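A single protein chain has been removed from this complex, and every other one stays in its place.
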Amino acid sequence: MLLNVLYFARLRENLGLAQEQITLQSTRSCVSDLLDYLRARGPQWQATLAAEKNLRVAVNQDLARFETALKDGDEVALFPPVTGG
Amino acid sequence: MLLNVLYFARLRENLGLAQEQITLQSTRSCVSDLLDYLRARGPQWQATLAAEKNLRVAVNQDLARFETALKDGDEVALFPPVTGG
Amino acid sequence: MRVRVQEADFDLTTEISLLRQARPDVGAVVAFIGLVRDVNAGASVSELTLEHYPAMTQKALASIAEQAQQRWEVDEVLVIHRVGRLLPMDQIVLVAVAGAHRGPAFHACEFIMDYLKTQAPFWKKEQTSDGAHWVEARSSDDAAAARWEQS
Partner (left out) sequence: MRVRVQEADFDLTTEISLLRQARPDVGAVVAFIGLVRDVNAGASVSELTLEHYPAMTQKALASIAEQAQQRWEVDEVLVIHRVGRLLPMDQIVLVAVAGAHRGPAFHACEFIMDYLKTQAPFWKKEQTSDGAHWVEARSSDDAAAARWEQS
């Protein structure tokens, strides 16, 4: 499946990337599978995405869980806990 | 003791009076004694001051109780429950 | 702590700016604005007259604001209450609380309004389609104020 992946705030800065397209081989994947795929890219990715308590995810602009299932064409955003207001 | 007595809102209208000076004979009186004195003036006073749940009192500009003691020179205000804000 | 009783209307932007003036440590302002409704207890309201007890009003409002400042960590409190003749949609009261964080500011503002509603010497007389009458106190206001009593 093809995913549009976005990074915000500290994640965007640490990874040096705001947006990319990723193709996951499996047809049945959830957010955690995407995270495993990204962590396998190297130490910087591993470190930035390690602590799940400092990681939030939105799928198609709605807050989601790590076990939320993904489908082809989804927009997945990864970011730290929000600090607006 | 000499009291300065004020009436507000519905009480002022019903009694046709905004302010008066009253001399109570006793030297040891509380708000209830003043109310008894006023109720004895006639049916209109009796009716207007009858229901204590619809009556509030302030002594020297502080909310007080019916058992609050009075002293010479006090300003006593009688009024219905407040409805500001 | 600023308390004002006045016939004149007030401007929100101006009042909140004054409240925050020279306070760069303020992160949160909570403001309550009370307004004249065109209906009350089922009758349409064409006009409202607010009577008060001048010698007591300032003292009562200042005491309520002071209690709020003792109970919650807030920096500045403003209370403006209008008196005299008012029309539907007119502003009646402004309670504004400024502090570092929002929780105490929300609590202090709601506390001040609940106490003002039950302890500050104001009385409303309405002109309605059924004639003129004094507004009845609401038992829900007593209940709201009672919530804050400390055990």
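Chains: A, B and C, in written order; residue numbering restarts at 1 for each.
The working rule: a contact is a pair of C-beta atoms (placed from the backbone, for glycine too) under 8 Å apart; a residue touches a chain by one contact, two chains touch by 3 or more.
Predicted model, so just to flag it, every value in this text is computed and none were measured.
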{"item": "Contact list for the unshown chain, restricted to visible chains", "value": "A, C"}
{"item": "Selected residue (touches chain absent from view) among A:16, A:42 or A:84", "value": "A:84"}
{"item": "Listed residues A:8, A:45 or A:66, member touching the removed chain", "value": "A:8"}
{"item": "Subunit A residues that touch the omitted chain in the full complex", "value": "6, 8-10, 58, 61-63, 75, 77, 79-85"}
{"item": "Those residues of subunit C which, in the complete complex, touch the missing chain", "value": "11-14, 16, 20, 24-39, 88-89, 100, 102-103, 105-106, 109-110, 113, 140, 144"}
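FYI, only the chains that are shown with their structure count from here on.
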{"item": "Dominant chain pairing [most C-beta pairs in contact]", "value": "B-C"}
{"item": "Centre distance in Å when subunit B and subunit C are each reduced to the mean of their C-alpha atoms", "value": "26"}
{"item": "Where subunit B touches two or more other chains, by residue", "value": "none"}
{"item": "Subunit C residues counted as touching two or more neighbouring chains", "value": "none"}
